[in-house]
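One protein chain omitted, others in place.
After this line comes chain A, so read on.
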Amino acid sequence: MSRLSFRPRPLDIHKKLPVVKSVKEFEDDEAPSTTPSTRNSMLHRLATENDTETNQTLSKKSSHEIPTPQFNTVETYERDYSRTFIQTTSYIRGRGARAEIGEFVEYDLDDEDEDWLEEFNNERKIISSEKFETLLFKLEVLDHKARERAGVITPTFGAPIRVILHLDSAAEALQSLSVRFAILQSVYNYWKTKRERWQKPILRRLQPPPPVNDTNPYNVFRPREKAHRLHTRRMQRRENNVQSFEKLRHVRRSLDQAKRVVEALIKREEKKRLLMECEVNLQRVQMKYKHEAQLIEDRMVFPSLQRASCKLASSDDDYMDSDDTTNGHPYARPASAHPKYADSKLAMVSTGQMKRELKQGSASNGWLQKRDPDEPILLFTRPLDPDKLAAAGIMQPPCPPAENGSVASTYRFNGRIGRGGRIIFDRCNPLL
């Protein structure tokens, strides 16, 4: 079997491979053949030999055998670097580049500058090196700003970069440094000459990078060509700068407000629900009371009815909208005409109806329709308050003057406050 497998099939990384804990297993199965056996015997040797140097698989040199150039310590180190660092307990947060933050003088004098300064000072200390450095730095920054305003900043290095800044503007801008004009003039001239020689800013941060197609290997840090990502409006907004930080702050405030509003909303809705539950319970109690009273009156106590009514009365979800209740049961009449007759008839009808409803598995018409001759129980309604109505300008129309002795029909209106706080006047049932 094994002799046939000289060429192993490619390894499937997802397949679980058996892990063999003893090298002897390799030895037992394999008959001596070319490559497999030499490897196995090598493994076996590895397990038994002490000398790791014969391990041919680790033929790479150890790092001790790779020589590297040397290093020494600097004697003045302790003097040059002060022991003023105190580590905070929390991890340090970066503050962003110094250039953007404060007044740090990024420029350092180079050999030329130092030589010129020495000559200029001529042992008289006309200007200190720090001051000179600051002046050169400020001149660079001012010139850069002037070029920005003039709109001549190029993203990559193309044509030579000329100085725009004039001595007078410089003098005006640098008044706070309290440098004598003559000194400033000398420094300015030196700087301008240097700039003309260099053909680019002397402060490295202000030097534009080489263009992307520059092939000179000695030029470095070319800007990368924009990756061909789909250009969406969102991408253009995806800047990571101070503006977006402010926007994010604003967003945070808005979200906090939204959260508070929604929380208040929740509380309100909870209270409303509580109120609703109270009303429903009240209605139930009312209904129960009235219904039972009615049945006792009518002496038509059907046990099933009673049971059913109790059952229905106790079901929680069967809230009937008042409109639906009235529409579903047009037998509710505003005024009584023939109570007794109507009652018994209606009671029978309603019982029958109820039985039908029971069979249907009544969830929709849950509430037993009240048969109080005086006042129908209309759920979730409030009686009209005539005073309030009057205050709102709703008045009962005046009785028409009597004509020919006919009985003036009284306006029968029973209004109620219905859904959504609307005033509803139900149609009177002509059959009653």
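General observations
The working rule: a contact is a pair of C-beta atoms (placed from the backbone, for glycine too) under 8 Å apart; a residue touches a chain by one contact, two chains touch by 3 or more; residues count from 1.
The rule is short, and it goes like this: contacts and distances are computed from a predicted model.
Hidden chain, UniProt protein name from the list "Histidine-containing phosphotransfer protein", "AP-2 complex subunit alpha", "Histone acetyltransferase" or "Embigin": "Histone acetyltransferase". Between the chain not shown and the residues A:Thr154, A:Ser169, A:Gln199 or A:Ser254, the one that touches is A:Ser254. Taking the complete complex into account, A:Arg222 is the one of A:Lys145, A:His166, A:Lys192 or A:Arg222 that touches the chain left out.
Contact with the chain that does not appear here is found for just one residue of A:Arg149, A:Arg205 or A:Arg419, A:Arg205.
In the full complex, chain A touches the omitted chain through residues 1-2, 5, 8-9, 11, 13-23, 26, 29-30, 36, 39-40, 42-43, 46-48, 52, 55, 57-58, 60-63, 66-74, 77, 80-87, 91-99, 104-106, 108-111, 114, 129-130, 133, 204-205, 209, 217-224, 234, 237-238, 240, 244, 247-248, 250-252, 254-255, 257-258, 261.
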